[in-house]
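A quick write-up on the structure given underneath.
The other protein chains are all here in position, but one chain of the complex has been omitted.
Letters A, B and C mark the chains as written, and numbering starts fresh at 1 in each.
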Amino acid sequence: MTERMGFFTDTSVCIGCKACEVACKTWNDIPADGVDLLGMSYDNTGSLDANTWRHVAFIEQTVQDDTRWLMSSDVCKHCTEAGCLDVCPTGALFRTEFDTVVVQADICNGCGYCVPACPFGVIDRREDDGRAWKCTMCYDRIGDGLMPACATACPTESIQYGPLDELRERADERLAELHSRGQADARLYGHSPDDGVGGAGAFFLLLDEPEVYGLPSNPVVTTRDLPAMWKRAGLAAVAVAAGVAVSFLGRR
Amino acid sequence: MAECHPVGFQWVMEAKARGAKIIHVDPRFTRTSAVSDVFVPIRAGSDIAFLGALVNYVLTHGKEFREYVVAYTNAAAIINEDFKDTEDLDGLFSGFDAEKRAYDHSSWAYQGAEAQSGAGDPSDRTGGQQHRATAQAEQHGSGGATVSAKPDEDPTLEHPRCVFQILKRHYARYTPEMVEEVCGVPAAKFLEVAEAITANSGRDRTTALCYAVGWTQHTVGVQYIRTASILQALLGNIGRPGGGILALRGHASIQGSTDIPTLFNILPGYIPMPHARQHLDLASFVAEDAGRTGFWGNMDSYTVSLLKAWWGEHATAGNDFCFDYLPRLTGDHGTYSTVLRQIEGECKGYFLVGENPAVGSANGKLQRLGLANLDWLVVRDLQMIESATFWRNGPEIETGELRTEEIGTEVFFMPAAAHTEKDGSFTNTQRLLQWHHKAVDPPGDARSDLWFYYHLGKLIRHRLRDSTDPRDLPVQHLTWSYVEEGPLGEPSAESVLAEINGTGPDGPLSAYTQLKNDGSTSCGCWIYCGVRADGVNQAARRKPGRDQTWVAPDWGWAWPANRRIIYNRASADPDGNPWSERKKYIWWDSAAGRWVGADVPDFEPTKPPDFEPEEGARAQDALGGADPFIMQTDGKAWLFAPAGLADGPLPAHYEPLESPYSNPLYAQQVNPTLQRYDHPANPYNGSAFPYVVTTYRLTEHHTAGGMSRTLPYLSELQPEFFCEVSPELAEERGLEHLGWATIITSRSAIEARVMVTRRMKPLRMREQVVHQVGLPYHWGPNGLSIGDAANDILGVAADPNVHIQEAKAATCDIIPGRRPRGQALLDLVAEYRRRG
Amino acid sequence: MRQWLSSWPVIRQVTGDDPWGRGNAVRSAATERTAPRTAEADSVTRSICPYCAVGCGQQVFVKDGRVTQIEGDPDSPISRGRLCPKGSASKQLVTSPSRVTQVLYRRPYGTEWEQLDLDTAMEMIADRVVEARNEAWQQQDAEGRTLRRTLGIASLGGATLDNEENYLMKKLYTALGAVQIENQARI
Partner (left out) sequence: MGYYGRPIVKEPVWKVPDVPGYLFLGGMAGASASMALAAQVSGHSELIRPARVAAAVGSLASVGALIHDLGRPERFLNMLRVFKVTSPLSVGSWILAPFSGLTALTVATDLSGRFRWIGSLAGGAAGVLGPAMCTYTSVLLADTAIPAWHNAYPELPFVFAGSAMTSAAGASLLVSPSRPAVRLGLIGSGLELTSTAAMERRVETYRSSKLLTAAKALTVAGAGLSLVRGNRVTAVLAGASYLAAGICTRFGVYRTGTASVKLVSVQSG
């Protein structure tokens, strides 16, 4: 495995231009989603899904009589412990040499298991195509030394791509800087290896609670509990065996 | 800026990261506001009051950059005794002719110097309606008006009639309290801005102002920019790095199409189109400049070289270099006047070339009535735009005002080539020419506009080749042979660029200073001379930015002479030393005897700072070594414009033509010289319209939408026309979020989905509350993302200098629900018109 | 058979370094062939974004005569490789299926578009220009001053075009005496 690569999305410099959304769709030939006015501020995309691998959230707030407009480009977190990858029964999802999580379109049979397994609600099955899709961190591009399409386009370097360790350092510096400027509500999200997904390969600097951006406050990969689940299921299976056996004991 | 120029905005974000303070003044809270340090919501149409108050703040607090102001501006110049200010005449300047609604600006002149009307004919100086209507500002090219001699000056700036003192008096009433009343900006907020700007200007620091059509689309648009210029000149923010007034323009080559103008009143390089009354021949045309000082003093060379480029061997000294071949102006031939001529039936043929006026120009109905009355229309575009389909799905078809079977216009839709399908250069908003190379062939019948005009020219020349009518001589003699390439016969763009660059006896020219008035040089656009220096396409230079200095002089080519900051002589003090180490840019190297620095000096390279011109010197020789503004006749930045503007030597706040408020500053309500277009289809709003309406763009779309509403990836991001209103206005009018609203003016009514947002804030102007309705104007009936066109409700009234319409501030009413259809729509609008 | 078995991920799970079947063992044939289409382009052309006037650099990737990708030019000191959503949609702009690629003609009082040959259309337009020019020709004004112009023809546009195109337009129109020439710069 080469160095782990990742995204650091610094929402404090996001201008909500949505270049990331379009650059992503262009590069990955993602179908258009249709025209639907959602009325969610300037967000007419809604959420990450099979046809949206970058999604810019827009949140209008009133803080002490002043208007604040938060914007944040969401993306697949490329978790260290990835639920989607764990539960995929076909091996369509795999971990790449860059420690990113990618769906292999030639393998996926559209079982859909990954969809509810993602604690962030990222991966999704495309209706007409039947397969699961999500951000690949432009696996093809980064393998050739290019940056992912979204990070390439981003005008303000809100989306930064690079070795994860470097990004984490940069994020710590940026956070300290914002705090020193009095931006007390700035926080990092997904950067800690100790969190419920073992740290995200794509992490964020946010200016409010994660839920405000549609992110879970304490995401946990479901498979952390899987050994206990198998244990309980085993016990239950034994109960079935025992129950059947007991039923056939005694009088006819 | 973040909204419409996101990639340019990266530099603002970078400045912010380095500690720069970002202030955003706008009627609506945009993506720019979101990342700004200070957001100032302002009433649309009140910026001169705001900027004027900044000028007043600078002057009353002694915050001007005194040394810069004394040396580089006309602050010390003493004005004619006859001059009367708006202070004296309650909103008018001296020289106003109420009948003609025009100024005679002779009283605005410098004392001791003759300020000429610029249009050349002294007998015409009274500036009648017709003269005024010839887009006077451009009549002076980029050089401003002529001042033929040095004015009397008071370097102490104490003389009561010196510009500095006039300025002080003129802006004294532009107080923070007045800002509150006119702009709806709290005085404290204004002072925060004033303190930030003045603290960040001077020797060590500079402040930049950026604007877009939010400043130009007003009946006082030119004066908006003028106010900004005064402020920046007072603060010493012109010609220096990090300073300036930066126009953020909206089209890939909108700067280029001004430099090499597809505009009625100028020729390439801002040479005016000749006027029938004044310019009888070449001699009279250049006469006004013959004795002129500054680089415009060479206009004869620029003009003769242009004529040589166009008529080649036929242009000789003996025939005035075919000067007579140029058509003459008699008045305004701007687009709105032309549309009225189409409706009248005089103008019968129309080319639309990558432009969609049925959506993008004010008063869409007026536009479409013009289109429907043509004999023929040629539309060149990539996609089927509304201006090509007005005859089948224009709003007037729905209302019954027009019927398809009764529209006689013959329409040719000629598919255009995209930028990837042709060679050519764009000039970006910072005057930088960048070449784009052809990547693929255009599909099907699509052709470049170069191909179209070249071959159309050939066909027309063929038709006229045997004519003996003298009117056809300019066509017959036109130089029209360009290298044809490939199976399509595409003319070589490079060969056209070569003609633009110009040639002399020794081949390609490398600088406009080589141009001659004797016919020995030819040059299609003098300011572009040097773009093919040494026969090399300098616009195609692509030395990576990271391998150059921050000025990046080896990427593309900027006019003039590859200078990246114009008037950069002002970045050094009068003695030629940098104002400060931090703001070092161009300075005098006395050992080398030349100007040096990061950029190409915008100055004669070896003229020393202490150079004193000889008496009677002309052109650039008449400017001293400390006169940085070399295109001005006196080399100074003009705080006060003694000539050249139709509506006054100093900016004054007037209300928009359509405003629910009376002017708190003067009895004069609107710009007294504003240009009206009186036509039954262009009625102006009366009093029945209580709200302010403004139009704007969104990041996700491009102008009239032909290049964005047709694309799925952009359409899905902003899928539908909507209006933005505050919760308070929504409450007042019963508008529901995501419901429908009908927006009405005396022109028309349109419907939009409602976006209720706190980003739109009611403003308090003392006792009154201002509600503003925001309308992105990208939509029309064609494409994937559709909706009514915001421009349909706007009227046409224009700035008297440049004929730009007032699209950024008008009045409207807004009611819940969808608009009526058919005749009922007309009835609704008529009802509002009746009400006043 | 043996080859098939050795490519069966279950076997690779057992024999390789990926017993959990979440990495190397499950890589597919297509994954092994992964390459960006930019690497497969026949040519890369340097261009400039056609939308606003910032002038961002673009790289146009072409394969088999078709544009396969347009992205920012990292060498540009203006844009440093970045593009906004419109610039990022440039590929869709130039390859759009809704682009009109055939000359279309609406005859006077017509209700539908008709197709027209390009050469025919050019000849027709040239005829109309000459005719409209002559019909509305003004040689002199009422006071006998030279006008040498026609108000029969007008033109709007140029801000989206190349300098060279604007130049030929202005030159041809001026020679024809057409003065009603405008573009977006003053709208």
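Side notes on the structure shown:
The rule we apply is simple: a contact is a pair of C-beta atoms (placed from the backbone, for glycine too) under 8 Å apart; a residue touches a chain by one contact, two chains touch by 3 or more.
Because the structure is a prediction, the values reported are computed rather than measured.
Seen in the complete assembly, the chain not on display touches A, C.
Contact with the chain that does not appear here is found for just one residue of A:M5, A:V35, A:C76 or A:A92, A:A92.
For the chain missing from the display, the contacting residue among A:R170, A:R187 or A:R224 is A:R224, taking the whole complex into account.
Touching the missing chain, out of C:R22, C:R80, C:R149 or C:K170, is residue C:R22.
In the full complex, chain A contacts the hidden chain through residues 38, 40, 43, 46-47, 49, 57, 59, 83, 86-92, 107-113, 115-121, 123-126, 129-132, 196, 209, 211-220, 222-226, 228-230, 232-241, 243-252. Residues of chain C in contact with the chain left out of this view: 8-10, 13, 20-22, 25-26.
Criterion: only the chains that are shown with their structure count from here on.
Each chain gets one centre point, the mean of its Cα atoms, and the points for chain B and chain C are 26 Å apart.
Rounded to whole angstrom, the centroid-to-centroid distance between chain A and chain B, based on C-alpha atoms, equals 46 Å.
Residue positions of chain B touching 2 or more other chains: 6-7, 10, 699-700, 712-714, 717. Contacts with at least two other chains are made by residues 17-19, 21-22, 26, 155 of chain A.
Put simply, chain B touches chain A in their complex at residues 2, 6-7, 9-10, 13, 17, 29, 31-35, 39, 698-700, 712-720, 722, 737-738, 753, 755, 757-759, 761, 784-785. Across the complex, chain B is touched by residues 43, 45-58, 60, 62, 65-67, 70, 73-80, 82-90, 92-94, 96, 98-109, 111, 113, 116, 118, 121-130, 132, 135-137, 139, 141, 145-172, 174-187 of chain C.
Within the complex formed with chain A, the chain C residues making contact are 9, 21-23, 25-31, 34-39, 69-72, 81-89, 91-92.
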